[in-house]
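What you see is the complex with one protein chain gone and the rest in place.
Letters A, B and C mark the chains in the order given here, with residues in each chain numbered from 1 onward.
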Amino acid sequence: MADPRARRSPLAGWAPQLQALNGAIRAQELPFLTQLNLRLDSGGPAADPVAKVLGVSLPTVPCTSVGSGVYEVLWLGPDEWLILAPAGSAPELMIALREAIGSEHAAVTDVSAQRTTVQLSGPGARELLAKGCAIDLHPAASPEGSCVQTLLAQTGIIIVVRDGTATDFLLLVRSSFAEYFAAWLVDASVELTEPA
Amino acid sequence: MTRVAAGGRIDRNTELAFTFDGKAYRGYAGDTLASALLANGVHQVATSICYGRPRGIMAAGVEDANALVQIETPFPEPMLTATTVELYDGLVARGLQGQGRLADLPDQARYDAMHEHCDVLVVGAGPSGLMSALTAARAGARVVLLDDQPELGGSLLASRNQLAEWVSAVTSELNSLATVRVLRRTTAFGYYDDGFVLALEKRTDHLGAAAPPAAARQRIWRIRARQVILATGAHERPVVFADNDRPGIMLAGAGRAYLNRYGVLGGNRVVVFTTNDSAYTAALDLADAGAAVTVVDARTEIPQHPAAECARRGVALKAGHVVTGTSGNGRVTGAHIAPYADGKAGARQGIGCDLLLVSGGWNPTVHLFSQARGKLRYDESLGAFVPGSSVKAVRVAGSAAGVFTLSGCLSGAADAAVAALQELGLSSAPPALPSLDAEPETTPGLVLWAVPDKGDESGPCRRFVDFQRDSTVADILRATGAGLTSVEHVKRYTTIGTAHDQGKTSGMIASGIMAEALSTDKHQVEVASLGTTTFRPPYASVAFAALAGRDRGEIFDPVRVTEIHPWHLEHGAVFENVGQWKRPRYYPQRSAAGSIEDIDTAVLRECRTTRESVGMMDGSTLGKINVQGSDAGEFLDRLYTNLMSTLKPGFIRYGAMCGMDGMIIDDGTVARVSDTEFVLTTTTGNAAMILDWMEEFAQTEWPELRVNLTSVTEQWVTIALVGPRSRDVLASVAAELDLSNEAFGFMTWRDASVAGIEARICRISFSGELAYELNVNAWDGLALWEALIEAGKPYGITPYGTETMHVLRAEKGYPIIGQDTDGTVTPQDLGMGWVVSKKKLDFIGKRSFSRAENQRPDRKQLVGLLPVDRTVLLDEGAQVLATADLSQLPVPMLGHVTSSYRSAALDGTFALALVRAGRERIGQRLHAWQDGELVSVTVTDPVLYDKEGARRDG
Amino acid sequence: MQLIRCPWCGSREEVEFHYGGQAHVSYPENPAELSDAEWARYVFFRANPRGPLAERWVHAAGCRRWFNAVRDTSTHELLAVYRIGEPQPEVAR
Partner (left out) sequence: MTENVRPLPSGPGADLPEHPKFLWRNPDPKPSYDVVIVGGGGHGLATAYYLAKNHGITNVAVLEKGWLAGGNMARNTTIIRSNYLWDESSGIYEHSLKLWEGLEEDLGYPILFSQRGVLNLAHSLQDVRDSVRRVNANRLNGIDAEWVDPAQVKELCPIVNISPDVRYPVLGATYQPRAGIAKHDYVAWGFARGANEYGIDLIQNCEVTGIDVVGGKVVGLQTTRGRIATGKVALAAAGHSSVLASMVGLSLPIQSHPLQALVSELLEPIHPTVVMSNAVHVYVSQAHKGELVMGAGIDSYNGYGQRGAFHIIERQMSAALELFPVFARAHLLRSWAGIVDTTPDASPIVGLTPIENLYLNCGWGTGGFKATPGVGWCFAHTVAHDQAHPYNAPFTLDRFTTGALVDEHGAAAVAH
């Protein structure tokens, strides 16, 4: 195995700037999470075995996510989910899922490095996102568990709403766009954070 | 000074200093530049564009298009109207003559944008808008209320504190509700589809130099509203008469606003010229403030109430009279009045005055309604267009709907809100209406566009319709005389309505004058049928920078980078933009003396090292798509020109894709992972397009195929390790892997641990050399890169960029899609007939190959070109000619040079070109023409290096 | 800027979608049997009415699903959306 310290997450270079945000906005990269893309017929015979592996049924309501404590399962499309799991669990989980699926038509793909994850929280979080995202993240419109794939300024993004007060979000952004995303975020928060 | 002693909404405790046209003045917080200038007795603000006439302040709001100023401090900004500039300390401005000046200084101000969502958007916070917003807010709806003024109240602000308590109570109630957002200084300027309203908030302009630098100066609000209530009020309309443009002539409502809101009495001897009741309020207010007022009413009958009120104050009344002209040198000094009957003015008589207020009635502010595709209806009695149809989710309330009584506005606005709430499924109890003094019965006004003029229209007396464009009644008459019968033609012929005004004050009048001009005894042309010119966004002008927002500089467009980017930066790579990606183009070396290699030297060095020993390249930007499913092979067969279903797991095949038209659109490799899984690559620039293209077929054409596509472009870092010593380098870090040709052959892949990192290694080559492409989880990419650099040191390994990659592949005659092709090139044209399956019945594009044009023997084909003088580098884009005779233009062209390089391996320059019937011409001498110079070239096979392919196995 | 109703995600901003042109133009059963003119018709010719047009969209920035819509090209108003494979609904103009 390579020295895990040698790994580099897409926002490694931005950690200081993200850390410097304070007050109404807090942002932190959660690097190296396991992320698996799952394609499956949620009405088919493999759905139950998969649910067993995950400890939770695949969410079938569009634009929602469910968590099982260990896993978080994000609805990406009518037959597509993104499974977030603890760092390092990709190989075992892939095997478990593929076993559960058997010969059913499905696809499991390791996409752990395809996107990086940023936790954005604080009372200014919704306003910050509103500067670049057209989704209504008001708790009335996007309750806890909402999960939208959309655009934030010039990048695609997945937004998971983690509380009922629009102050805690999980953001997933394509790795090659991550630095742009961070630059955008830091610039957007100028009015929302106190000078350090 | 013309500031009255007390009253108005200005803050007399906060004095502000400003400079206009080089002179220092003082005003108060709450002033606009216009009101402050008037308070200082400055009436002439600007000069007219064509005729150089002095021009003043005509209105008190956005509809003024006359008092054009250039702001100089804190930052130059052209072409604002003094009526929309809030006064701040240190303001420096000057009047303009029709054109503004852009400053060649970087604008350091910040701008941003904000998305907002609401149940009910209310535009305009006059009594109507306040009532609508309050009704909606009390029902619990999410409400946005916006108004372009710094204070809520709308036209009430121009009154003598009418409903002031109600306004402040409503304001504080709205401000206190979490469900309500009140935006002041915010102009809704565009109504787009589905309740999408764009608004501009001026956040710091009124602070001048005190504006916090971090704060966005202006913000675009992108508001998505489920229901919209337009309570935008009405604009007063002037009447046109000769010399109506002098400073000191303004709209009656404006005269009243300056007095009541800003505490400025615009003149002491005031003539009020009106055609309707509304201007009497102004006349009475100004008289009460001490002005000597004469009302000139075009109507013969003056309604009882205003007449009585005038009499009470000693306001002189001239019924059945009109103003036919004015005198003055600069500011107005007199009005010419004349009896008016049967559309004709009689003998004129002068009245001295220093302020002439005009009212020709009111035009409901229907711009946004019209942008929302609402149809307008001409209201004969108003002489104006009013909303005439219903538009889904849009309601118009108050004066904007043609309602001009306060009580009517309030109750109508509450009704509009109730109706909107009903659509939203919210029940509501409309708030009680504030108690009002009884409003006098109004009598209809007289619709009068322009006072007839006996003078010479081309002479100095001009009846101005559009002040900013200096367009006159004569211009309209000239246009209709030329045969123009459409308001749109007259607009363009006269330029009326094409300046800031955008028809707010001039449009209606122009239509009216046109109708009269086109009417004959036999044929009456109705204003209703002429209509107005089209209302278009923006309702009021918006700075370009505000629209650009924060999408500038560093974050104008995403810069996409790979995980190895920090290393490239550290090692002095020169980058190339490839789409949004930054890719190293080459890595110039710095000599001990500090000089930096030029591109040619660096690339020759990189090429030589790679061909002779080993080089490596960051290829992570390649698009990568994971394809899974039992029909994956069949699916790929339909998309690629060659067969993919026959590929065995563990093997790799080069593949090309064509569009429906048979033209090559992309190429790459396809690796089979298992029976049901493939991973394919696309070119960097086409990654997204190709995934979309494949998804479209998978989902829409062949949904029966069991196949799933997932982008894994960024999952993998891809490193090409290239050159005869690549095997040695790899062997030193992948000890467990048997790298012999027998165990690990060309076009196969293996999973192995490389420098302790799990990698998928593909034996493919884009250079003709022995080469490996290593794919690892992107997080490990940098570590692997560094390990390989380290392992390659004994062999003098070099990193190389896109330029070297291009040279190496071109020496081998491998085309780059998009460089050696341009959307008009088939695989056959590229000499790649071998990639087109003969076995498959069909694949995308196949049918197009048999079209007449594709069968022509003289199609352009990819060939190599060797300059006769091998030190001459051809220009990419040079044209290929058969003849050296340039005496006759046009010169027939055979094709063009697509790629051209200096080659270390070929010891000279070479090029690839698309040439008509190129393959037949191999061996021929042709000419390349570039920027006037002819270069002799020999046509060759495109493969110039290692034709036998001896090097790829090392 | 319009809202487009993705049959799965609901109404989203137009910028999240890519336009795919006329719907219900299926890939020919056997292109080899088509005349040049018939093939050209499939490749290059698409309906372009002023009025309702059945067309394809993909929710590119969202769920990546293609779907069909009937939209009035004269007003840009979306009259109906439906999933791939579903029949084109009748719409009242």
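Going forward, a residue touches a chain if its C-beta (ideal position, glycine included) is under 8 Å from a C-beta of that chain, and two chains touch if they have at least 3 such contacts.
Model, not experiment: these values are computed from the prediction.
Judged over the whole assembly, touch between the missing chain and the shown ones holds for B, C. For the chain missing from the display, the contacting residue among B:I10, B:A125, B:V143 or B:L198 is B:L198, taking the whole complex into account. Between the chain not shown and the residues B:R9, B:H500, B:R725 or B:K846, the one that touches is B:H500. Of B:N244, B:T898 or B:T940, it is B:T898 that touches the chain left out of the display.
Although one chain is not drawn, its touching partners on chain C can still be listed: residues 1-2, 13-15, 18-19, 21, 36-37, 40-41, 43-50, 53, 55, 71, 73-76.
Think of the hidden chain as still there; on chain B it touches residues 47, 49-52, 75-79, 97-104, 106-107, 113, 190, 192-193, 196, 198, 220, 478, 481-486, 488-489, 492-493, 495, 498-500, 502, 534, 536-538, 541-545, 547-549, 551-554, 556-557, 559, 576-578, 661-662, 818-819, 822-824, 848, 851-854, 875-879, 881, 886, 889-891, 893, 896-898, 929-932.
Note that only the chains that are shown with their structure count from here on.
Distance from the chain A centre to the chain B centre is 31 Å, each centre being the mean of its Cα atoms.
Spacing of chain B relative to chain C, judged by their CA centroids, is 26 angstrom. Touching two or more other chains at once are residues 224 of chain B. Within chain A, contacts with two or more other chains are made by residues 134-135. Chain B makes touch with chain A in their complex at residues 110, 112-117, 142, 214-216, 222, 224, 550-551, 554-555, 557-563, 566, 581, 621, 626, 628-630, 677, 706, 708, 710-716, 755-757, 777-784. Within the complex, the chain A residues that touch chain C are 62-63, 76-78, 80, 134-135, 148-151, 156.
Against chain A, in their complex, chain C makes its touches with residues 8-10, 12-13, 15-16, 61-65.
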